[in-house]
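A protein chain is absent from this complex, but the other protein chains hold their places.
On to subunit A.
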């Protein structure tokens, strides 16, 4: 693996953030399986190096837009477990006061402009945030996360055109996990995805999304270049989701094999891979990693318990936040 950061604290933080995402998702999955979570959710497990590698290159003020598979981006951009689990369960202390749920989860105070349940729906928002930052001259960068499936949305081509024309500080980060829902990417994407961005004159990259240091090194470089006005950029990150499309997608042999899943987990896991590298470089011992894992898991369990015990929003909140200047829209 490449060396992107030389600071041990940074390495450990990246490792911990990836473990936090995995732990969050394992708990979320359990909440679903034990019928304690309303609705469905899309697990990010397997893709941790993408969110963490990129978000670690950003400041809290830099913006991101996220997707239906958004828990990983949310954690990586600085969110805490308790308000996240509260949001997942529709509780009042959730980041969105229980109004968003899994598909709209975001810690807005850390620059997350929201997860989005419309595939590709946030491509305009991210590009517009970049336009704002360019106009305000504040040097901030916006990262637009989306999946391979979202590259089929026309909106992307409209906004890439404008981003390129106006040199906007935006990075389009396509997490190519090989599937959109239950369909292989090859069946829905003609030609090359990077070539599409290149057609607009956007400098494009295709990298291993399982290698957190490689992702982070590229992200740091592109973020710095964006701040200098050299954006936009496009990155395709090759990755894999471990769970089904959503938690209810359990019998999935018809579209992908158990062997394929096992192979990715065994030889391409971003957390194991990074942990092995940290040890081989003598940065940590295996005991250190076990301690991090245990601590994070205990945190996640405690946050779940907290969220399960915490209150639902009062019914009177239902017509709040419809308009920003009207306390109750229907009063």
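We adopt the following convention: contacts are C-beta pairs under 8 Å (C-beta built on N, C-alpha and C of every residue); 3 or more make two chains touch, one makes a residue touch a chain; residues count from 1.
In the analysis below, contacts and distances are computed from a predicted model.
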Margin query: I notice the complex is incomplete. Of the names "Peptide/nickel transport system permease protein", "Alpha-ketoacid dehydrogenase subunit beta", "Oxidoreductase" or "Acetolactate synthase small subunit", which is the UniProt protein name for the chain that's not shown?
Written below: "Alpha-ketoacid dehydrogenase subunit beta"
Next item on the list: Using the touch definition up top, pick the residue from A:113, A:174 or A:222 that touches the left-out chain.
Entry: A:113
Notebook entry, point to check: Given the contact definition stated above, which residue among A:43, A:57, A:89 or A:129 touches the chain not shown here?
Noted result: A:129
Note to self: In the whole complex, not just what's shown, which of A:96, A:143 or A:202 touches the removed chain?
What the structure shows: A:96
Next item on the list: Just the residue numbers, please: which parts of subunit A touch the chain that's not shown?
Entry: 63, 65, 94-100, 104, 106, 108-109, 113-114, 116, 118, 121-133, 135-136, 142, 154-155, 158-159, 161-162, 165, 320-325, 329
